[in-house]
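A single protein chain has been removed from this complex, and every other one stays in its place.
To keep things simple, chains are lettered A, B and C as they appear, and every chain counts its residues starting from 1.
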Amino acid sequence: MTPVAELVDKTREFVREHVIPIEREVVVDGRVMDDALRLDLQKKAKDAGVFGPLSDPRYGGLGLDTRAQAQVLEAAGASLIGPLAVNAWAPDDGNIHLLAHVADPEQQERYLAPLASGEVRSAIAMTEPAPGAGSDPRMLCTVAEETDNGWVINGAKHFTTGAAGAAFVICVARTPDGPTMFLVDQDNPGLQVGRRMPTLDHTSAPGGHCEVNFVDCEVPDSAVLGTIGHGLELAAVRLAPSRLTFCMNWLGLAVRAQQLTLDHVVRRTAFGSPIAEHGLAQGLIADSEIDIAAARGLIATAAATIDAEGAVSAQARHETSIAKTFVSEAVWRVLDRAVQLHGGLGVCEDHLVARFLVEARAFRIYEGPSEVLRWSIARRALRGPR
Amino acid sequence: MTPVAELVDKTREFVREHVIPIEREVVVDGRVMDDALRLDLQKKAKDAGVFGPLSDPRYGGLGLDTRAQAQVLEAAGASLIGPLAVNAWAPDDGNIHLLAHVADPEQQERYLAPLASGEVRSAIAMTEPAPGAGSDPRMLCTVAEETDNGWVINGAKHFTTGAAGAAFVICVARTPDGPTMFLVDQDNPGLQVGRRMPTLDHTSAPGGHCEVNFVDCEVPDSAVLGTIGHGLELAAVRLAPSRLTFCMNWLGLAVRAQQLTLDHVVRRTAFGSPIAEHGLAQGLIADSEIDIAAARGLIATAAATIDAEGAVSAQARHETSIAKTFVSEAVWRVLDRAVQLHGGLGVCEDHLVARFLVEARAFRIYEGPSEVLRWSIARRALRGPR
Amino acid sequence: MTPVAELVDKTREFVREHVIPIEREVVVDGRVMDDALRLDLQKKAKDAGVFGPLSDPRYGGLGLDTRAQAQVLEAAGASLIGPLAVNAWAPDDGNIHLLAHVADPEQQERYLAPLASGEVRSAIAMTEPAPGAGSDPRMLCTVAEETDNGWVINGAKHFTTGAAGAAFVICVARTPDGPTMFLVDQDNPGLQVGRRMPTLDHTSAPGGHCEVNFVDCEVPDSAVLGTIGHGLELAAVRLAPSRLTFCMNWLGLAVRAQQLTLDHVVRRTAFGSPIAEHGLAQGLIADSEIDIAAARGLIATAAATIDAEGAVSAQARHETSIAKTFVSEAVWRVLDRAVQLHGGLGVCEDHLVARFLVEARAFRIYEGPSEVLRWSIARRALRGPR
Partner (left out) sequence: MTPVAELVDKTREFVREHVIPIEREVVVDGRVMDDALRLDLQKKAKDAGVFGPLSDPRYGGLGLDTRAQAQVLEAAGASLIGPLAVNAWAPDDGNIHLLAHVADPEQQERYLAPLASGEVRSAIAMTEPAPGAGSDPRMLCTVAEETDNGWVINGAKHFTTGAAGAAFVICVARTPDGPTMFLVDQDNPGLQVGRRMPTLDHTSAPGGHCEVNFVDCEVPDSAVLGTIGHGLELAAVRLAPSRLTFCMNWLGLAVRAQQLTLDHVVRRTAFGSPIAEHGLAQGLIADSEIDIAAARGLIATAAATIDAEGAVSAQARHETSIAKTFVSEAVWRVLDRAVQLHGGLGVCEDHLVARFLVEARAFRIYEGPSEVLRWSIARRALRGPR
């Protein structure tokens, strides 16, 4: 067995043994996914040798290329909280990648090291309430003004994933030279983390999706991430890997849901035979097999391109856009079929598939709604050589 | 304006003025939909002259034919709790129809009168945990044994909508002569209403979807509804109208979601213009218009057939099966597009469309999952004259 | 039986007895559909009392309202050449409607009378090669200039259905006051009917889809149809009924294909049972039943609106746009499933379903491609009251 295949097996084993029992407590029984629970799971992942598929070995990570990440994260994604348990869940996944590529050495030590090793969590404050930046980053309203000592940030954000309890928040704000990213510490008095928004995906993310306000929030020059005015390029550095990580994780959950469904249909009987023998059920099962295989192929292709050409190459951006669009919709279809094939049980939150479906809905919107992605895919195709 | 058109207008006005404000409290703010609230809403509906679209005038209802019901209930359905407010929500809608057609005069006075007038609620205990009856009614496990004084019922049910607080439960149980329906009073010591199941649709039904046990539950002979051994025929009496009422109500919600979406997309701007001007958004909007129009056409067709040929005619059963299949899937698509066009807000339960989507999921399963209905539609087509 | 139901029955009988035998010769054996054949079929339709569902009784027609047309034309559409046999095929269907509404008495006598009675055929020359008018009528390039004696028209058209052999062609040309319609006689030396374009639908239309040139084509003032400069309004008069007639005819063909398919699947066995008993085949059959029922409902709704509010009312235009979009796509799906359920035979032109599919492809494009219609549907929805 190759080292990656072994790691996949170990990750599967870890999820089965340590994560899935907890998942049921969290998803069905309402146990709160707080940092104590997260740290406990991550401790077990470290013990099992499966922690940090996105992290550098110097931070205790596995040092995998993107193709290997695809296989490992699909295994971790078998549980809704599996990716978190190995420290590959949003937004930390993307922030680890971002900081590894653009943070200066001091920032890496201060922010990346504890994040990549699972010591702390982080957030990125990008999306704003209307009329601010949503899908269109050029509508950014949050402003950073230069002062004698650094910068002062003012503006409102929302859907800031993981903000409650995050050790730091990466804030994207408008400066005279253009959008810029700032590292804002948790204890900065100008950082006001508001309510957790009541989103449909509410069980898996410690720190929720928060409303966040920056009120005369002062940060030093050393808080600037990368170059002033190049915040959108930095966002692009983060975007392709982040989209793909999402795909890997959710594909894992789709595979799990399909397994739960197969288990159900062979046991449950109706009209004289197991549901597994009903033609229309078989059609749904086959469609999910096809969706899963196609999703896996698109992820593998895009991962190979990132490894070969880099995450900001035009080809990587095109392929991750395609993958994100297809996979988010394919996962949704697989989970929806899983619910349908569970019959009444499928809409009862005693059963994981009901909750999986609801949790997954946002995936078609976060990190680029399907319609915005289709638009960008079409424009790239139209620009291509003919 | 025709009397029906006037009634539609009055119903719209009632929903806008009295129901929608309460809906927000229930759906977003977590106010419990209990019987006090239900009675208050129904009182207002009576005052507005819109109570009882499914009830006979002798019980304070509007005495409408099915075609008129279609128009009025689409208007009532504009709110998730609108149909309840006019006393046309499951399972009372189907039970009113059932009792009106098969109850004897004494049963009508005792059970139908208070139900049709909104005084009480009811339930029907049909679905059973595995290996009992789900989609396949022939798998019925609950048993009624004849005694000297009547019958004693034993068995487990679940997904018994509205059971908590219902004045009576119609129980379907197996007897030597076949499945039979029994009227069981709320205070019968053998009727044990268990926990409310944590279904995805949790805000709209007072009484929830409950686990129910019949434990040596004694009922007199007068509790038998219709003829002994003909319970499945009775269920068929109930089924076509019940499916169609569901369609009417949920179509109304789809129309409402489309309106909320149109309002959103004309206001929210991205990439330099309102979302309403983006071609891909327009495509989703048009698809929802088409789905709504097609759903309305199928409901109207089936309603006319029920009025002309009766609810148990083969044609009515075929057309309501077709309508239920298409409408439940079309409503799901419309609500899903509404979420998508709301972007991030669409998956936040501050916004009604997020909750509408989740509430609607069960509609594709309850009263016949789409796959079972497709199977029956195909078999009827294959039996047809050629 | 109502008179309309009787007429439907007679039309079905006529198609079965007189049209379907000829259809096979035309569609499978390559017999040319020329005017001799058309006149023979129409003679038989007159004898059977089913000629002219779109024509006024004064021209030998049946004088039906739009709702009755829907039922009769669905019956006629059971054969690919059935609508032609009763004189309800494009473009004569729309031209009859147009002339009946906007031609002056002299024009009605000269053009409408022989057309509505089946004596002659007609064409309408609207679509132009790039950069002329396609879906966008404002791109009209053909020009009519006023002379002392009338007008002289110059310009190129294509996809002019039925032009070869048409007694007259309605030409849409640009004048200083706007687009204008002109009646051009077959023997006008300036009317040059070119080649029949090799379109996918090649068996059903006598006269084909032709390239047509107007070369210094002189017409008198009496050739102007309606008011100068109002050609697009006239096109709109024609559009809604024409779209709906298409829907009626093609729905009939979809119903026929479904019948042929049901006949096939009950007879053909595979894997130990008739295909009719395979679950996945049943799913396709049910989907086609649903598509057919939904299409019929949309046609009925739009027809009722035309009868109540007129063909140029905003509501009629909206509903016929919706119907055209859905029905053209639903018919395509039904025919595609028919091919699929016939297996290998389905792609062999010995079998009608293969040819039906190919013939039907243009229906999603002619008289407004689905995408243009969706755009217009969305804009109307967005303009609506909220």
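Here are some notes:
Throughout what follows, contacts are C-beta pairs under 8 Å (C-beta built on N, C-alpha and C of every residue); 3 or more make two chains touch, one makes a residue touch a chain.
Predicted, not measured: the structure shown is a model, and the values here were computed from it.
Where chain B meets the chain that is not shown, the touching residues are 278-283.
Residues 258-259, 262-263, 265-266, 276, 279, 281-283, 285-287, 289-290, 293-294, 296-298, 300-301, 319, 322-323, 325-326, 371, 373-375, 377-379, 381-382, 384, 386 of chain A touch the missing chain (whole complex, contact as defined above).
Touching the omitted chain from chain C are residues 127, 130-131, 134-136, 138-139, 158-159, 197-201, 209, 267-272, 278, 280-281, 284, 339-340, 343-344, 346-350, 354, 357-358, 361-362, 364-366, 369-372, 374-375.
In the analysis below, only the chains that are shown with their structure count from here on.
The chain with its CA mean position farthest from that of chain A is C.
We define each chain's centre as the mean of its Cα atoms; on that basis chain A and chain B are separated by 38 Å. Averaging C-alpha coordinates per chain places the centre of chain B 41 Å away from that of chain C.
Centre-to-centre separation of chain A and chain C, using mean CA positions: 52 Å. The multi-chain contact residues of chain C, meaning those touching 2 or more other chains, are 279, 281-283.
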